[in-house]
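Please read the structure below before turning to the comments.
With one protein chain withheld, the remaining protein chains of the complex are depicted in position.
== chain A ==
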Amino acid sequence: MIYFDNSATTKPFTEVLESFMKVSSSYFGNPSSLHQVGGQAEKLLSQAHAQIAKILGVKTSEIVFTSGGTEGNNLAIKGIAMEHRGRGKHIITTEIEHDSVRNSVKQLEELGFEVTYIPVTKDGRVNPADIERAIRHDTILVSVIHINNEVGSVQPIQEIGTLLKDFPKIYFHVDHVQGVGKLPLDFYRYGIDLCTISGHKFHGLKGTGALFVKDGVRISSLLSGGGQEGKRRNGTENVAGMVAMAKALRMSEDLRKQKVDQLRQILGTIKSGLKQIPEATIHTPETNEAPHILNFSLKGIKAEVFVHALEQEGIYVSTTSACSSKRNAPSKTLIAMGVSTDQAESAIRISLSYENTLQEAERAVKAIQNSVKRLREVMK
């Protein structure tokens, strides 16, 4: 099997599963319990906080554990909106956000907030100047995705953060779900106030994630409860999941340091292979692109058909993002980039992890070329 759908989810590392099992069985206590069993669980939880904070280069108190990217994005956006709505009700985001951001601000629109959606260039990138122009006196939040999950375009986070430093009352949230372990961000230097990551995107477990909330930034919690995670995320903590995520992050960062160039090389091999297919159009930009995501269309071949054709060869790819693939809607990111609906509907996404190899890429290129040849005949 060649698994090329790592932006949808990754396979948990064996070592990560071992940690999860071990903590779940030996340290099952509730961190809030006073006795030793609880004490040990609490110790593990605080160690997980400390390790994740250290790797991300922030303070332990700034890490709030969540159930994943969707929750992190909801908590950041609605948490800021609810806490600071007295000051203003204007939010700025982009046209290429993940649904968990897009639909969070949509929901806030229903509650009387106003949202400005910044468009992207044909390279799938926002222009920081457009964000600056959209700022109003009542703007409280700017939320921008780091690496777009559909096409892999990288947004100018540093530039946006830098220009926002002139507006100290506007909070800056970054959806870093696809970036973590691939392209690190310097949270402090880039002026980031809130930042979302999700465990299952870097070989941790589903249902685990973290939100960075900079010291001094107040957010409302979404779930009312017993005051866990500094009152920002109530509910008994998923200790085993968080220990597992801390380990997954450490291992992913180690791999990034050794293998990110190799990852680009593997992606490059697939890209070169695609360029030899006349029907292929590559949507992922040539510059400011992620090391692990490649999006392309094959003229005249429906995306769904192609996904199944490759599946027959034991190669697993996806039609744009996992969530929109079932609904059969064209990628909003591609539409925002000005790609035609036709093309957008036939878009395929390949997304890699450090576990993929050059051999797999070479095999995949052959399989893609053969499948196109076969389908070309049928589709005519």
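By our rule, contacts are C-beta pairs under 8 Å (C-beta built on N, C-alpha and C of every residue); 3 or more make two chains touch, one makes a residue touch a chain; residues count from 1.
By our rule, contacts and distances are computed from a predicted model.
Undergrad: Which of the following is the UniProt-recorded protein name of the chain this complex doesn't show: "Probable tRNA sulfurtransferase", "ABC transporter ATP-binding protein", "Isoquinoline 1-oxidoreductase, beta subunit" or "Sarcosine oxidase subunit alpha"?
TA: "Probable tRNA sulfurtransferase"
Undergrad: Using the touch definition up top, pick the residue from A:Ser19, A:Gln178, A:Ser252 or A:Thr319 that touches the left-out chain.
TA: Looking across A:Ser19, A:Gln178, A:Ser252 or A:Thr319, the contact with the absent chain belongs to A:Ser19.
Undergrad: Pick from A:Lys43, A:Arg87, A:Lys106 or A:Arg374: which residue touches the chain that isn't shown?
TA: Hidden-chain contact among the options goes to A:Lys43.
Undergrad: Residue-wise, where is chain A in contact with the chain that is not depicted?
TA: Considering the whole complex, chain A reaches the absent chain at 15, 18-19, 22-23, 27, 34, 36, 39-40, 42-44, 47-48, 51, 54, 59-61, 189, 243, 246-247, 250.
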